[in-house]
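Below is one structure, written out as structure tokens; comments come after it.
Here the complex is missing a single protein chain, while all its other protein chains stay put.
Right after this comes chain A.
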Amino acid sequence: MSPPLEHDYIGLSEISTMESSDKFSSSASSSATVAEDADDRRRQALNLKETELRLGLPGSESPDRKEKVGLTLGLLPKSFVSGAKRGFSDAIDGRAGEWGFAGGAGSEGELGKGGVSFSPRGEGGAGGQHSGQGSAGKDAVAKAAGQEKKAPAPAQASGGSDRGIAPAAKAQVVGWPPIRSYRKNTMATNPLKNKEDAEGKHGFGCLYVKVSMDGAPYLRKVDLKTYNNYKELSSALEKMFSCFTIGQCGSHGIPGRDGLSESRLMDLLNGSEFVLTYEDKDGDWMLVGDVPWEMFTDSCRRLRIMKGSDAIGLAPTAMEKCKNRS
């Protein structure tokens, strides 16, 4: 497991530096490393080669293909991108379930929630799991402590802005920050970003959700009720975020804004490294397009257009989630 892990870590940190350069990472806990943390955490938690490697390739089962995707993760986002693009257009065409996520049972509970390694899910507490995590925690703590002790030295020089190493280690430390289990579990199940609700727009026939795009300096809001299917939503989003997409694709040698038709925009979005995801009621991040439209509008709290490379390890489809639950 370690060689691909190290490889990915290195690969991802390159991406995260890229992201931090065009993002607003003023706070010490910069978002640039969130994706990296999340991915590291997910990989640690899942510890399944199949899950990691099968992403993004609908219907494809061949092992060497899997291998390739895993290794090229950080360095060649494009090969992954082709998978991502296909997935997205599949979604638009209404074809669900083509992703082929391995998504082991229990991964959904661990992903995207606070305290992956250390919050007990449910009251059973899973003693065995706990002690396993305890020792993992010890190792991680030792590593973290070691890393953290080293980190301040370079951090001092750079004023603490380069926190590439520290947050990833932090994510694995058992019991830190010292938040009571009760509070952790409560926050995990209570969606906190309820500004949409707060503006009281839910019950009156509109359903505003925020849409963020990685790399964009501001967010948009869309009313999900004004669309009837995924296709309408995606074209609306593409129109909204086209200016940013073009900015991103500058390096691809595409000419300026004028003269771009709508179809070109769609190609652009699909051709870029972006995937459309949403956060559902449980706080999990899901890929858009898996569930029927009505179910989606019911459970979607907000949308995020994220870089394809960050979409690895997203929770299994909502259908599987329902199955797991019942």
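We adopt the following convention: a residue touches a chain if its C-beta (ideal position, glycine included) is under 8 Å from a C-beta of that chain, and two chains touch if they have at least 3 such contacts; residues count from 1.
FYI, contacts and distances are computed from a predicted model.
Trainee: Which of the following names does UniProt give to the chain that is not shown: "Prolactin", "Protein TRANSPORT INHIBITOR RESPONSE 1-like", "Mitochondrial import inner membrane translocase subunit" or "TBC1 domain family member 7"?
Mentor: Of the names offered in "Prolactin", "Protein TRANSPORT INHIBITOR RESPONSE 1-like", "Mitochondrial import inner membrane translocase subunit" or "TBC1 domain family member 7", the one UniProt assigns to the missing chain is "Protein TRANSPORT INHIBITOR RESPONSE 1-like".
Trainee: Could you pull out which residues of chain A are in touch with the chain that's been left out?
Mentor: Counting over the whole complex, chain A touches the hidden chain at residues 24-31, 33-34, 37-38, 112-116, 118-120, 122-123, 125, 127, 130-131, 133-135, 138, 141-142, 144-145, 148-149, 151-152, 155-156, 159-160, 163, 166-167, 170-171, 173-184, 186-187, 189-195, 197-200, 202-203, 210, 212, 217-219, 304.
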